[in-house]
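Dumping the structure here so I can ask a few things about it.
A single protein chain has been removed from this complex, and every other one stays in its place.
Up next is subunit A:
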Amino acid sequence: MSKIEEVKARLEAGKAKLVPALVQEALDEGSEAKDILQAMIDSMGVVGDQFSKGEIFVPEMLMAAKAMTKGVDVLRPLLVGDTSSSKGTCIIGTVQGDLHDIGKNLVAMMIESAGFDVVDLGVDVSPAKFIEAIKESKNVTIVGCSGLLTTTMTAMKETVQTIKASGLTGFRVIVGGAPVTQEYANEIGADGFAPDAGSAAVKAVELVKSL
């Protein structure tokens, strides 16, 4: 097994303590930082897919994401100025009136692992705050709106429609959360919907390609 393959295997197994040393060993053997990064992004895709299928659960995904973060920390000094792997910035938050953050945090982690820079606005985020963050951040390509409560679906609609009516462009809006469906996403004018964190990252990448 090559060192990069070993990095992938350990990352998919959530071995956060082992991955940084393996990444360093892969570099020492002559692998390019961007190739190692891409391999880790691919691995997180595998992890997301396993989560979507119910083969792994939240702790396993958290551990894989932690392994990814620690691996990227080793690569970071070598990637400064290299934007070839970046898919832009994702602004994400739970919509106004809703304090649930577990799902939103998982989506943020998976989207970051897919190669995005993530600006996490937290919970109970007003439409105005989303707009402000889009204006202030560089190269925004995805805006993610999360909501768990049936009662906050109207806030999600208002958020999406405010963003769409703002005149700001260059990004796609993705929505998700337990009560959200593809039909609801279509109805409120969102560009994409994903039922879980794994498929949210896949959908974000797909939407960015359509920009």
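As a convention for this text, a residue touches a chain if its C-beta (ideal position, glycine included) is under 8 Å from a C-beta of that chain, and two chains touch if they have at least 3 such contacts; residues count from 1.
As a convention for this text, contacts and distances are computed from a predicted model.
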- Message: Not counting the visible chains, the remaining one has a UniProt entry; which protein name from "Xylose transport system permease protein XylH", "Cytochrome c biogenesis protein", "Uroporphyrinogen-III decarboxylase" or "sulfate adenylyltransferase" does it give?
- Response: "Uroporphyrinogen-III decarboxylase"
- Note on the structure: Across A:L62, A:L79, A:L168 or A:V202, the one contacting the chain not displayed is A:L62
- Selected residue (touches chain absent from view) among A:P20, A:G71, A:G97 or A:G115: A:G97
- Looking at A:N105, A:T141, A:T159 or A:S199, which residue reaches the missing chain? A:N105
- Note on the structure: Contacts from subunit A to the absent chain lie at residues 14, 16, 54, 56-60, 62-63, 66, 97, 99, 102-103, 105, 124, 149-151, 178-179, 195-196
